[in-house]
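What follows is a short report on a single structure.
Every protein chain of the complex appears in place save one, which is left out.
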Amino acid sequence: MTQPYRLAQGGRIDRNQTLSFQFDGRTYQGHRGDTLASALLANGVRLVGRSFKYHRPRGIFTAGPEEPNALVELRTGARREPNSRATVVELFDGLETASQNRWPSLAFDLSAINGLFSRFLPAGFYYKTFMWPPAFWEKVYEPMIRRMAGLGHAAREPDPDAYEHTHAHCDVLVVGSGAAGLAAARAAGDTGARVMLLEQDFEIGGGLLLDPRHDGWRNETIAALAAMPEVRILPRTTAFGYYDHNVLGAIERVSDHLPVPPAHGVRQRYWVVRARQVVLATGAIERLIAFPGNDRPGVMLATAAETYVRRYGVVPGRNAVLFTNNDAAYATVYALRDAGSAVPAIIDVRATSLAADAARGAGFTVWTGAEVIGVTGTHALRGVQVRWRQDGRITSVPADLLCVSGGLNPSVNLASMTRAPLTWSADLATFVPGTPIQAERSAGAARGVYGIAKAARDGTTAGTAAAQASGHSRSAEFTLPDDDAAAISPIQAVWEVKAKGKSFVDLQNDTTADDMRLAHREGYSHVEHAKRYTTHGMATDQGKTGGLVGSAVLAQARGEPIETVGVPTFRPYVTPVAIGVLAGREVGQHYKSKRRTAMHDWHERAGAVFLETGLWLRPLYYTKTNETGWDPILREARAVRRSGGICDVSTLGKIDVQGRDAATFLDRLYINTFSTLPVGRARYGVMLREDGMVFDDGTTSRLGEHHFLMTTTTANAAAVLEHMEYHAQVTWPGLDVQFCSVSDQWAQIAVAGPNARKTLVTCVEGLDLGNEAFPFMAVADARIAGCPVRVFRVSYSGELAYEVATPAGYGERVWSALLEAGKAFDIIPYGLEAMGVMRVEKGHVAGPELTGQTTARDLGLERLMKKKGDFIGRVNATRPGLLAADRATLVGIQAVDASFERRLRGGAHIVTRRESKQSLGWVASVTRSVDLERWIGLALVRGGPERIGQRMFATSPLHNEVVEVEITSPHHVDPENRRVRT
Amino acid sequence: MSVPEPISQLSAHMQPGRFGADGNTPVLLSERRRAIAQVMGRKGQDARLRAAIHGAFGLDLPHPGSSVTRDSAMAMWIAPETWLILRDGSPSDDLTRDLTAACGDAASIVDQTWGKSIIRVSGARACAVLAKGCRIDLHPRVFGPGKSAVTPIAHIHAVLMQVDATPAFDLIVPSTLARDFVEWLRLSAAEYGYEVVA
Amino acid sequence: MHLITCPWCGTRDQAEFTYRGDATLTRPDPASANAPEAFFEFSYQRTNPMGWHSEWWHHTGGCRQWVKVVRNTLTHEIAATGAAHDVLKVPAR
Partner (left out) sequence: MDTTPRYSGLRIFREALRGHQGWERAWRDPAPKASYDVVIIGGGGHGLASAYYLARDHGIANVAVIEKSAIGLGNVGRNTTIVRSNYLYPENHHFYEKSLQLWEGLEQDLNFNVMMSQRGVLNLFHSDSQRDAAARRGNAMRLSGIDAELLDRHGVARYAPLVDMDNARFPVYGGLLQNRGGTARHDAVAWGFARGADRHGVDIIQHCEVTGIRREGGRVTGVETSRGFISARKIAIAVAGHSSHVAAMAGLRLPIESHKLQAFVSEGLKPMIDGVITFGAGHFYISQSDKGGLVFGGDIDRYNSYARRGSLPIVEDVMSEGIAMVPALSRVRVLRQWAGIMDMSMDGSPIIGKTPVGGLYLNGGWCYGGFKAIPGSGWCFAYTIAKDEPHPLNAALSLDRFRDGRMIDEKGAGPAPWAH
């Protein structure tokens, strides 16, 4: 028979829809509306998992996200998800699941041997052993521990599903859709406030779902909310964290209940909610009682058992015993009896209680003043041992289900994350939220107000108050559920039943009450020490069912009240969250945005290989077939040196600077002077940080008396702009200067090589490019192919060179026109690599030298420093450490071997003898020189310039290479700057 | 010789068509071309600048968070003493020339026509699409036609302006990031279905 | 998560801003006699209070202004924000 434990009727499942699923290779049936756990129970599966440390057999303990035991691997392959709580997995047809942390099988797990030796594995045992012999740690002990540890196996492939983020704003955010949450949302929604209602479950209703009598009010309220345009209800959405400034994070499981997400759909969505006011109606979670065997399959929280019967139409046991210390849990036995189960005994620790009396009246056997001291059965429950507290009398009852209730813990984790302190309620024997700090309040069971009607009333008050605080006033009245709660007797706090055997306070991590006491004996008495020493509350359930119990055991050991001992700090995540959904769309190609120049499509068509620098995609070189390694780079560099080439330099930062004080401002930014620069000319400039280190360099042109155009390095474009804004707004607010980035507005193209002028002359209109009319460092407007351009005579390559800027909309046209014009001279497009070859040959500093650790003096740029007047960095640059004679300074290096055989390595160190370990400096940039036909580089070497002409060694122990080099001037090519000026 | 027509970096990547999920209210995406200039007031010239812009364009320079339109021209606040002026149907040179002529030394004028791309997103789900990357509140109670904001969307610096109550939004983003931005919009709109229109 | 009110743009997410520390410091006069000591203090020494702190946040994603913010480094509450040269009241504790 399939689903032998399924009731013929009742519950919220859809019996018309039968779904097949697999667990450990066997196929079972369930229904739409089932969770994996309810479907497994319906099929009589009791053994579902293994615990972390002792590999003890475990069953299903709860009916919600607090589940510590029933963790499974969900789906397969790239979609495998380990540690999934069977209690919240919505069943769908074809779902594949498997048990985990067992070998070779769930029923026969070799590691269960740990349990036999458990007395030798007390809390923290590993801190006291595995120390000898020392070498065994890495080789033997640790690999063994690592294999044993962990729970499930993660997928090893990229995730095929998509995720996304959504930002939301609302007046009132309600978390939880039980009686309290629904009423709060209704009360707030009625005022016209913008309301969001989040519910982690796939059905709205919380505790209302357990009793069909509440369906009327529930349906009516949901319908009312649905009719309000400013109310948004999100089921399957868990608020995972409460952050500063009333911002909450939540995860919506959009498609987890489907085999795969629909086309164009996402698997999950991460919501960032900025709420004016928050109502936390998160309900309460039942807690366990520590007694020997409280972890065995068949032991289950009382509300969970009730939930399986009432909501899922499943009997979790045919012979059920209840063990309780409170009245609320009695609801379970009525549910079980309705479901046809026998209830041989109710064990109530209290001497008397109203619920006990009522139950006796209803024909139940109630043993008051009694407690459970043990169970029989390993893979399934067979019986329960009971002891009377007064006389120590012992008896046993056969049972296949033991329902346990130690009382309710309000779900205060979100409230506590707001920094609001928790307060102890002696009446309820639990912590409740204290005075709020952020704009929030708790309602209903979340603050210890139990009972549907009471919770709904409390939610109404909270929702009204929240709406009011957000500027909306209550308008209408609505009905609340009937008050059906009978009078109840108080709970009697019982945390642990002391008896022989393992009484667990943390089921997943196998922490026992004895472990807590051991921690205390050894001085780990602070609740945070005890947690870390015993790992109590550190498992995937974060101690939701046993956390407070552990604190209580510790408090007893310390002889102090629980409120003094406290509970460990609550932190996100309320329930664990997939990393992928928090990343959202920013994965793969979209990990970072891509910035493309105006000529990007052209480069792509021309076969450019791109380099990711910051956000930019820049052509590294253009490949021809049959080229490998350095071939294309050297081909391009040679072509430029021989005739000419053009290069996309649009990524340089460009800042338009205007205003009456523009020149003064630039004088203070740069170490050199710009106020003396004539209109129509450009000048190279260097700027420092205030600490005296070089910040950036580039050329700045004067376009008018009060108008300059700055260029920055690609890497520093944003930082320089921010730096300028700081000084213009904060340091010198009196200066009349305006500036903004024009990096995107202008496409810029370098035209370099002996034939650069000839190329330009062919295509430039309206500008005399003769050497006298348009000398080195001149700037002027012109036209190319009818497009407006600005021509700069600047050179990075060391060749006769120009840069042509044009509004980006003309970029590709001008680029093509230049290539066309240069056809006669065989000019070619070249990329970043060839540019790098030439800049190293020329000795221009770039990123590898501008590390933020070098001074202008280190880089041989101190001659630019003006003698008079303020500039940023001037004062700090005179500190002794920045002027020390032993600082490494810029030099060139050339391989003595005049071939490309023995390569120089960037990052090699300079030493005087081949085998020396005494570093004198390092190699910053290297290249194969097309001019010198050997490896050359730029290096920073102590006492650099004095060493020019000396033979030294560039050593790279990482490569096991030593290359003999000569120290030279950094200007390997054309040191007199003739080429750029002719 | 006349100046050739500039080429948008986006046009090749915004071919018209219907994409994503089926649905009867697709999101509409299109590129818009307008001349754009940035106007930055010089120190102590606020009154002169306002008068100049009013005189030449009939626009009263707007307050933070808003924009004003008059005929084919529009002014939008983007920073203290700083506005974008947008104009339909005129080459960018003309706009900067007109502005310079009008403002004299009351302002620094910078052409941004090709530094920016304008993308229009409209349709009933436009806000839902934008909320996937935009951190500010676009709810009608807070935002609305004529409102504008400078805010990053999907990590890209954007100027966002509500055009009408459809709702339709114009998003002004750096041209070098426009293609990336459109890719993000496409992914975000696919769930509802979207149409790229000319 | 911080929500910071830009004096011009209104309340915005911290993701729109770039931080730059202590806003009580003023760049010294490089011509003054004790300039080296003053620049050392300006560049390196920080009060780094546990509690209220005046600090710079650049509205990078918005209006690109340096906004002065009085924020509590322990609770992350923000007491006031203003323009660069506004004098903001710092709460006593």
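Some notes on this structure:
In order of appearance the chains are A, B and C, and numbering begins at 1 in each one.
Following the convention adopted for this analysis, a residue touches a chain if its C-beta (ideal position, glycine included) is under 8 Å from a C-beta of that chain, and two chains touch if they have at least 3 such contacts.
If you're wondering where the values come from, they're calculated on a predicted model, not measured in any experiment.
The missing chain, though absent from the view, touches A, C when the full complex is examined. Touch with the chain omitted from the figure is made, among A:771, A:853, A:912 or A:982, by A:853.
From the set A:224, A:380, A:397 or A:578, the residue in touch with the chain omitted from the display is A:578, counting the whole complex.
Although one chain is not drawn, the whole complex shows that of A:692, A:753 or A:970 it is A:692 that touches it. Taking the whole complex into account, chain C touches the unshown chain at residues 1-2, 13-15, 18-21, 40-41, 43-50, 53, 55, 57, 71, 73-76. Contact between chain A and the unshown chain involves residues 52, 79-83, 119-120, 122, 125-132, 134, 137-138, 142, 145-147, 149-159, 161, 163, 165, 241, 243-244, 247, 249, 272, 417, 419, 514, 518, 521-524, 526, 528-529, 532-533, 535, 539-540, 542, 569, 571-573, 576-580, 582-584, 586-589, 591-592, 594, 611-613, 689-693, 847-848, 851-853, 876, 879-884, 905-909, 911, 917-919, 922-926, 955-959.
Please note the rule applied: only the chains that are shown with their structure count from here on.
Between chain B and chain C the centroid-to-centroid distance comes to 31 Å (mean Cα coordinates, whole Å). Computed from the mean C-alpha positions, the centre of chain A lies at a distance of 28 Å from the centre of chain C. Residue positions of chain A with contacts to 2 or more other chains are 272, 274. Multi-chain contact residues of chain C, defined as those touching 2 or more other chains: 64-65. Touching chain A in their complex are the following residues of chain C: 1-3, 18, 20, 27-28, 30-31, 35-36, 39-40, 42-43, 56, 58, 60, 64-66, 75-76, 84-85. On the chain A side of its complex with chain B, the touching residues are 162, 164-169, 194, 262-266, 272, 274, 585-586, 590, 593-598, 600-601, 615, 650, 656, 658-660, 706-707, 734-736, 738-746, 765, 783, 785-788, 807-810, 812-813.
Contact residues on chain A toward chain C in their complex (touch as defined above): 243-245, 247, 272, 274, 419, 437, 690-691, 722, 725-726, 729-731, 733, 870, 874-876, 878-879.
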